[in-house]
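As you look at this complex, bear in mind that one protein chain is not there, while each of the others sits in place.
Here is subunit A:
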Amino acid sequence: MSGQAGDFIKDWQVLAQQSWDAWLRQLQPQPAAPPPAGSEALERTLAGLKGCFDWMQGVAAAGASQPGADWQTLLRAWAGSGNQPFTQAFNGIDNAAAQGFVQQWQAWLQSMQTSGFSMPGAMNNGPVPAFGLHREQLMQQQELAAAIQAALEANARYQELIQRANAQGLERLQARLAQRDATSPPIESLKALYDLWVDAAEEAYAEIALSEEFRAAYGEMVNTQMRVRRLQQHQTGQLCRELGLPTREEVSSLGERLQQLRRDLRKQGSGAAADEILALRREVAALKRELAALAAAGPAGPKPKTTAKRAAAKAPARGKSSSASSPRKR
């Protein structure tokens, strides 16, 4: 490495560290100041920027370490220095938005150990026959250990595909650079190169993400994680029962019954109202028929039937003579 290149890397690293320190200072809470509304966005912003910054740093360092080298050598040097920019971007989401499975598992293991539970060595040594008073507990722990192992293996297969997307993204970037002809404007900034890489990386990832292999790996990763969580919930439930605490299953079961009750009540309510409306319609129709018969018979006609009398009696604050017209007005 030439002295000039070494100076550049040194300057670069100092600058990068200064930048990063400055950004972090922005995140420090100000005394006696309310938490900024945009702090979450700020954290996400900084995480994204750090990824981009690392990317740029990697390219710049590769360029400086091989002055005069052609661009293909430069990119190879960058890729060969352990850079996994796509994987880093991906893991950045994991850290920012959802706790990684391995961290979750470690937290669980720690909490179980502090609670007095111990995991058998089944994860490393395979299952052992269980018997005696603690047979069920041992069986459950072995089942959990096997499930964790399966989940870690599934996660490794998934991560392998993410790394493949990383590698293919770099290959695509090289191919795109190679395709540029004399009329294409040269790339003179890290930002322009970065944007080109993002396009290439996303394309490579999309192709892999739509493959049958990815579909299977994704499903397996999710399903095995859920299996582990389910077994963890089961063990936690047992612990709660021993302590006399309500379990998740019990609360959930109550919720299910309550929801069904609400449906049944509503159904009954609407059913009863419908029956009442139907009965009223029939009564109104009967009244209309009787009124029509009365009108046809004239003043000397037959007296109203019982139904009409009942309706007239129910009419509030009206004389008997008004009963005939009240249903129509309504």
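By our rule, a contact is a pair of C-beta atoms (placed from the backbone, for glycine too) under 8 Å apart; a residue touches a chain by one contact, two chains touch by 3 or more; residues count from 1.
Here is the rule we use: contacts and distances are computed from a predicted model.
Given the choices "ABC-type lipoprotein export system, ATPase component", "Poly(3-hydroxyalkanoate) polymerase subunit PhaC", "Carbohydrate ABC transporter substrate-binding protein" or "Lipid II flippase FtsW", state the protein name listed in UniProt for the chain not shown.
This omitted chain is identified in its UniProt record as "Poly(3-hydroxyalkanoate) polymerase subunit PhaC".
Please identify which residue in A:74, A:152 or A:240 touches the non-displayed chain.
Selected residue, touching the omitted chain: A:74.
Just to verify: which one of A:136, A:153 or A:256 makes contact with the chain not shown?
Touches the omitted chain: A:256.
Touching the absent chain in the whole complex: find that residue among A:210, A:243 or A:296.
Considering the complete complex, A:210 is the one touching the chain left out.
Can you list, in ascending order, the subunit A residues touching the missing chain?
Touching the chain left out of view, subunit A contributes residues 4-5, 8, 11-12, 15-16, 18-19, 22-23, 26, 30, 36-38, 40-42, 44-49, 51-52, 56, 59-60, 63-64, 70-71, 74, 85-86, 89-90, 92-94, 96-98, 177-178, 180, 182, 184, 186-191, 193-195, 198, 201-202, 205-206, 209-210, 214-216, 218-220, 222-223, 226-227, 229-230, 233, 248, 251-252, 255-256, 258-260, 263, 266.
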